[in-house]
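Only one protein chain is missing; all other protein chains are in place.
Per-chain numbering from 1; labels A, B and C assigned in written order.
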Amino acid sequence: MWRGIRTDLAMEARELAQEQKQYEIPGIRVENVEPVEGIAISRVEVISKLGEKNIGKPMGNYITLEAPGIWDRNPEYEEQVKQHLANEIRRLIRLNDDSVILIVGLGNWNVTPDAVGPKVVDKVLVTRHVFEFVPDQVDDRMRRICAIAPGVLGITGIETGEIVKGIVDKVKPDLVIAIDALASRKTDRIGSTIQIADTGVNPGSGIGNKRMGLTRETLGVPTLAVGVPTVVYAHTIGRDALEMLIKEFTKQAESHSEFYKMLQSMNEQHLNSLVGEVLTEGLGDLVVTPKEVDMLIDDAAGIIADGINLAIHDGLSLEDVNRYFH
Amino acid sequence: MWRGIRTDLAMEARELAQEQKQYEIPGIRVENVEPVEGIAISRVEVISKLGEKNIGKPMGNYITLEAPGIWDRNPEYEEQVKQHLANEIRRLIRLNDDSVILIVGLGNWNVTPDAVGPKVVDKVLVTRHVFEFVPDQVDDRMRRICAIAPGVLGITGIETGEIVKGIVDKVKPDLVIAIDALASRKTDRIGSTIQIADTGVNPGSGIGNKRMGLTRETLGVPTLAVGVPTVVYAHTIGRDALEMLIKEFTKQAESHSEFYKMLQSMNEQHLNSLVGEVLTEGLGDLVVTPKEVDMLIDDAAGIIADGINLAIHDGLSLEDVNRYFH
Amino acid sequence: MWRGIRTDLAMEARELAQEQKQYEIPGIRVENVEPVEGIAISRVEVISKLGEKNIGKPMGNYITLEAPGIWDRNPEYEEQVKQHLANEIRRLIRLNDDSVILIVGLGNWNVTPDAVGPKVVDKVLVTRHVFEFVPDQVDDRMRRICAIAPGVLGITGIETGEIVKGIVDKVKPDLVIAIDALASRKTDRIGSTIQIADTGVNPGSGIGNKRMGLTRETLGVPTLAVGVPTVVYAHTIGRDALEMLIKEFTKQAESHSEFYKMLQSMNEQHLNSLVGEVLTEGLGDLVVTPKEVDMLIDDAAGIIADGINLAIHDGLSLEDVNRYFH
Partner (left out) sequence: MWRGIRTDLAMEARELAQEQKQYEIPGIRVENVEPVEGIAISRVEVISKLGEKNIGKPMGNYITLEAPGIWDRNPEYEEQVKQHLANEIRRLIRLNDDSVILIVGLGNWNVTPDAVGPKVVDKVLVTRHVFEFVPDQVDDRMRRICAIAPGVLGITGIETGEIVKGIVDKVKPDLVIAIDALASRKTDRIGSTIQIADTGVNPGSGIGNKRMGLTRETLGVPTLAVGVPTVVYAHTIGRDALEMLIKEFTKQAESHSEFYKMLQSMNEQHLNSLVGEVLTEGLGDLVVTPKEVDMLIDDAAGIIADGINLAIHDGLSLEDVNRYFH
C-alpha cells in the first residue's frame, strides 16, 4: 500500500512491490520452501536490471529464514534454525578445504540494537591463527576463519569500508561474511528473521547507515551479507496500525464500508503522501526496538554465529562447536 | 479519545481524563509553571477520593518535569534540569540534618530500558557508612544516604517489596526514594520527562509490573517515587498515528470530511474497543524503546541521581558532587 | 614456618598450625579422601574450643575441594567437580521437599576478583517465585531457591549483614548459603580450591573484610559458606619464594648448608617478625590476582552455582539445569 518505505529486507521490498502491482514482478524469481517446524524459507533471486529496478535491490540471491518461534527460546528449535541457516549459507558460497573466511561484525557495540555484528564475532570459532602458528593443533574438520568488529565511523573516525578493505588486502580471504543489524517494516520480524545475500552490504543499509558498501566490487572477493532486523521505524508501526484498521473496517458492517469507499475514492498517491507526512512529522525519525532488546540481540548473535560455524567448519557438529567454546 | 490506556504518568492520566470530559476534572488541582529555558513543570495534586477515581491515581502530589532538550545532550541544559529536579524534590520532602534516606533503584539491570533505577543507585553519593564508621571524615554539608538495587522477582525469587521492607525495618530510614522506569503513552516523553510523586510506587506500575507497592502504607515511612518513561506500548504508537491522521483528515477538503462524519456516526465506545482489539491483536504486548536506549538510560540516571544528590546533600554544589565521585 | 599469616581457608590454617607443632593438632578431626580424577577432598572438623584456639576457626565442619585441573577448562573435568561439590554440600545440610534456600552472593560486582558471589547469584536456578505465583508451572524435581547479591558497604552504605538479616526476617528461609571470594596463602589455590563451611561467614573474612558475620547466630537459620580463593597477599608470595629457596639451599652442597645453620641459629620468632616486617614494608597491603582473573571468576562462579543447583534441586541433572538456563 505505501510507497517509499525503507526496508533492508529483500523479502519486504518484494512484498511491497507486489502489493502495488498485484501481479508477479518481472525480473525476479521467487522460491518459497514449505515451512518445516515453523521455519519458513524464501529464496528471491533478482535476475535482471528490471528486477533491480522493481524491488530496489541489486542483482543476486536473497534468502530469508523466518523463525517466529525464536522468541520462545526453545533450545531444540534454535538448533533447527542454526542447521537451516547453515544449509542456506552453503547454497550461496563455494569453499575449498584451505579457503580463508573473514567474518566482519558491523555495528556499534555501545548501542545494544546495533551490536549484533560484534557479538557474532565473539561467538564465531576463529581458527586462522591456529593454522598459521600451531598447525599441529589443527582439527582438520575446520576451515580457516578470522574475524573483526571494525566499529562505526563515530567511534573510529574511519569509514568501516576502508578498515575492512585494508584488512582484506592483507589477509586475502576467499570469502567475506559481513553481519549487520537491519531495519524491518514489521515489528514481528525483529530478531526472528534472518536474511542472507550474496550481494554483500550496500551503502545506506543497516542501522548505522554505512556510506560505503562491502561488496565483491569494493572488496575484490565474494562477499556474503547476513542480517537480522533489530529495529523498526516508529512510523511504520503507525502505518501498520492504520492498515490493520482499514482491513478490519472493510470486514465490518456496511456503515463502515463507507470508510473503504472513501479511501478508494481518494487519489492513492495523495493518501500515501499524506500519511507519510503526518506520521513523519508526528514521530520523526524515531527508530524503536523491543524492550527485550538485550536478550534478543544475544539470541540472534548466537544463532547466526553457529549457523556460520556449521556452514564453514562443515565437519563439526553443534556439540563440537560448544566444546571448543568452553 | 481512547479509554483504557495504560500510563504511569499522572500528567498523562489527567490529559486522558480531560480529553474525555472536556472540562477541568473535579478532585484534582493543577499548577503549571511557566516554562523556563525549555523546562516545563506541572504540579498535579489529587485532593479527594473523587480525584482518585477521575484520574486513577491515589491522593497525593505528582510533579512532572518536561525537558525535551535532554536529547541534545547539552551540559548546561542538563545542569538546569538537575537543579529544577532538586528543587521540586525538596517541595515534597521534609528532612532534618540527621535524617537517613534510603534510595531504592527498582528494575532489572540486565534489561537496558529497565535499568535506570540500578544505575541511579550507582551514581548517588552514598554516605551513611561514613557517618557510622568514620564519623571524623564526614563532610557536614551532607546527609546520610544509603542505597540498594534489589533486583526483580525473576532474578531474586523474592518480591521487591519484601526485600525493601526487610531493609527498611533494619535501617529505619526517615525517607525512601524509589526510582523506577515507566511506560508512557507518548514516544516524545521517553527519557525527557521525570515524574516525582509522594504517593510512592504503586502495584502494577513501572516496566517490571510490581505486585506489591512501595508506599508509606507498606513501608511505614514517607516514600517518594521518581520515575522516567523509557518505553511505550507499540499499540499506543498505532493509536497516536491514527489520531494524527484523523486530525489531519478533518482539516482537509470536503471529500475527506466524510471520514470524520463516519467516525462521528459510529458509537464511540465501539470504535475504541475495535481499535483496541485490532491493535492488540496485531501488535500484541510489544513494548518498545528508542534505538538509542543505552545512552538515554545513562543520561536519565545521571540527571535523577544528581537531582537527588543536590536535593538531599543540600550544602553541595554539582561540582562538589563530581569531585566526590572521582 | 610463619605465624600470623592471614588465610580464609581452614585447610591452610590447619597446615600452618601443623607446621609449627609437628604433630596432629588437638581439638580437630581430619579426613582426607583419596583423590579421584585429580580432585582432592579434605574434611576438617573443629570439635572443641581447644581446636578453635589451635587453628583460629570456630567449631564446625570445613570441607575443601582441590581441583587444580580447573585451569585447563576441560568440560568433563568441570562436570566432575560440580558433582563432587554437590555431594559435599549435601553432607552439611538437611532439607525437606518444601525447604526454602536463600543464596547470598557476597562481594563487589565492580571489582572483578570480588565478583564471584554476585556471579553465582546470576547462575543459580531461582525458583521460589514460581512456587509462590505460578505453582502449576513448578517442576517437582526442584526446591525453592531465592537469591540476592546485597552489594558491599561502600556501594550501599549499609552493612551487608543488616541487609541479609532484613531479608531473612521477611523470607524466613530454612537455609542460607553465602558465597564469598577468599584470600589464600598459596597462589596455586586461586580459582581451583573451594571451601564449604557450616559455620557461615565470619567477621573479617573474605576479600571485602566484612564487619558483621553471616552465621546461624546472627541470622537465626543454618548458614553454609561456600568460598573460593581469588587473591593472595603479595607478601605471601614473597614468603613462599623465600621458603622455596631455603628448602632448595638446604638440599644443596655443604657450602650452602651454612645458610641453613645460620637460619637455625636465629631465634625463629625473630626471623618471622623480621621477614614479616620487611615484606610488609616493601609490599604493603598489596593484594594480587592472576592476570586471567576475568575467566577465572566466571569459571569458579559457574562451578559453584551448578554445585548448588545439583545439591538443592536434587532431581535435576546438569543437562536439565542447562536447559532451564537457556
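Just so we're on the same page, contacts are C-beta pairs under 8 Å (C-beta built on N, C-alpha and C of every residue); 3 or more make two chains touch, one makes a residue touch a chain.
These figures come from a predicted structure and were not determined experimentally.
Under the touch definition stated at the start, the shown chains contacted by the missing one in the entire complex are A, B, C. Which of C:32, C:74 or C:110 touches the hidden chain is settled by the complete complex: it is C:110. Checked against the full complex, the candidates A:14, A:43 or A:128 give a single residue touching the omitted chain, namely A:128.
Although one chain is not drawn, its touching partners on subunit C can still be listed: residues 110-114, 187, 207, 231, 234-235, 237-242, 244-245, 248, 252, 255-256, 258-259, 262, 265-266, 274-275, 278-279, 281-283, 286-295. Listed by residue number, the positions of subunit B touching the unshown chain are 73, 75, 78, 323, 326. Subunit A meets the missing chain through residues 121-122, 126-130, 133, 144-151, 153-159, 162-163, 165-171, 211.
The definition used in the following text is that only the chains that are shown with their structure count from here on.
Of all chains, C has its CA centroid at the greatest distance from the CA centroid of subunit A.
Among the chains in view, B has its Cα centre nearest the centre of the complete protein Cα set.
Here the chain pair with the top count of touching C-beta pairs is A-B.
Our note on geometry: subunit B versus subunit C, Cα centroid distance of 43 Å, whole angstroms.
With centres defined as mean CA coordinates, subunit C is found 47 Å away from subunit A.
Contact of a single residue of subunit B with at least two other chains is seen at no position.
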